[in-house]
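Every protein chain of the complex appears in place save one, which is left out.
By letter and in written order, the chains are A and B; residue numbering begins at 1 in each of them.
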Amino acid sequence: MTAAIKARGLTRRYRGAPALDDVTLDIQDGIITGLLGRNGAGKTTFMSLATAQDRPSSGTISVHGHDPFERAATLEQLCFVRDNQRYPDDYKLKHAIRAASFSYPHWSQDTADRLIEQFRIPAKPVVKKFSRGQLSALGIVLGLASRSPITFFDEPYLGLDATARHIFYDELLRDYAEHPRTIILSTHLIDEMDRLLERVVILDRGRVVRHADVEELRGGSFQVAGRSSAVDEFVRDRPTLSRRIVGGLGTAVVDSTLGDEDRAAAASLSLDISPVSLQDLVAAYGLGDTADADPAQHAQHERSAA
Amino acid sequence: MFDDSRPIFLQLADRIADDILRGVYPEGAQVPSTNELAAHLRINPATAGKALTTLVDREILVKRRGIGMFVAAGAGERLADERRQGFIEHFIRPLLGEARTLGLATSDLIRLIENEAREHRSREDGTRENEAKETAS
Partner (left out) sequence: MNRILKVSRLHLNKYDNVVFTPLGIIATVMVVSIIIQLAIQRGTGADVTSAEYIDGARWNQGIIWSLPGFLVYYGVQAVATTYPFALALGTTRRNFILGTMLAYIVQAAYIAVLLVVLLGLELVTNHWFMGVYVLDVHLLGAGNAWMLLASAFLGVLFCLSIGGLFAAVWVRFGNKGPAILGLALGLAVALTLLVVAPELGEIFAGLTRGAVALAALVAILVALVGTWFAMRRASVR
């Protein structure tokens, strides 16, 4: 596995509070990786550091083996259009596209033209006056048409209606299939987008809590629900990610594959079993209930890539 | 389409196997490519690729370099065998379990099955008769 991006002990502090806290991970080359986690978990910070738009407080980050800071050869291969990207004053669509066409070495004008039409991005108004959805669409056009070897998308769907989002997913898959590259994508719409991802990194409060193949995570945990006493009994010897008690009823997310003994035990305790979507899994991490779990099991969750 | 209980590549492999069993893809026919599946189902190409690779490992599909994936000879038989083995685990065992919960004896269960099979047959005959009458008139 070749790593496109390597972070070692990466930390970024803002006025004392860590946006990223001692992050060590590898982002695999040539695949679509999702960055998941709550707002403020550190997803955008990670992308900023990877593209040298920001500098780490401590630790290192390397892209294709080099520190990206002030390294033109590396930076040219990256594309990071932020969710709140600012464009030069009075720039219109055509200016942004022209600028991108002479800046990104692998730019595909055909792709850009087609996407602009699909997303119906207006040509007349200045970019400053674009709606949230139009700005996102522009960001998507730049990101996809850049064909940059490492492309970042930071919550690219903000303001897009459902139709436009599906256009994005289709175009992303289409372009990725025809021209494979490393894509890093942060999202909250995990239910909609989890099928596009190959690997995910789950961040919480600046730390990596999970880093695995999506397929590994799918079916890698399950949820039990029923009387809270029964739930407590069930999870006593099992690795638990989260537990929610409301009066006499409770639910818990168990971090192991559902086996026959689990089914039997749940049946005997009259507990309902249901699958856990990736969205539920990330939410479970985000609730920070891992403090409840056995500290030894807690360490299991902080796996980094092989 | 796909649920959260199992990896998608396994679910997809099962669906393609199903299609092969039902004759949608006869032996020797070409199945959709990784990219076609990915685009059609809106999933990551790697997932689609893994599903196809799994089927190749089970000797259900065979890869012809540069051309694509094809249904292997004898794939139908192999799948039916797997399904027959799974039939006991996935259908008969739960059936017996439910029968036990309801307090049905095995002999009662067998009688229920025979009754249902007879009724099902006559229903089918009846439908065929109606269809024949309609085409005649």
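Just so we're on the same page, a contact is a pair of C-beta atoms (placed from the backbone, for glycine too) under 8 Å apart; a residue touches a chain by one contact, two chains touch by 3 or more.
Everything numeric here is computed off the predicted structure, so don't read it as measured data.
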Exercise for the section: Going by the touch rule at the top, give the shown chains the omitted chain contacts. Expected result: A
Practice task
Kindly state which of the options A:13, A:82 or A:174 is in contact with the chain not pictured.
Solution key: A:82
Exercise for the section: Determine which one of A:100, A:144, A:160 or A:173 touches the chain that has been left out. Expected result: A:100
Completion exercise
subunit A positions in touch with the non-displayed chain are 48, 51, 53-55, 70-72, 75-82, 85-91, 95-96, 98-100, 102-104, 142, 148
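Operating definition for what follows: only the chains that are shown with their structure count from here on.
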Completion exercise
Rounded to the nearest Å, the gap separating the Cα centres of subunit A and subunit B is 35
Fill in the blank from the handout: Per the touch rule above, subunit A residues touching subunit B in the complex are 31-32, 166, 169-170, 173-174, 176-178, 195-198, 214-216, 218-219, 222, 258, 275-278, 280
Fill in the blank from the handout: In their shared complex, subunit A is touched by residues of subunit B numbered 2-9, 34-35, 38-39, 41-47, 50
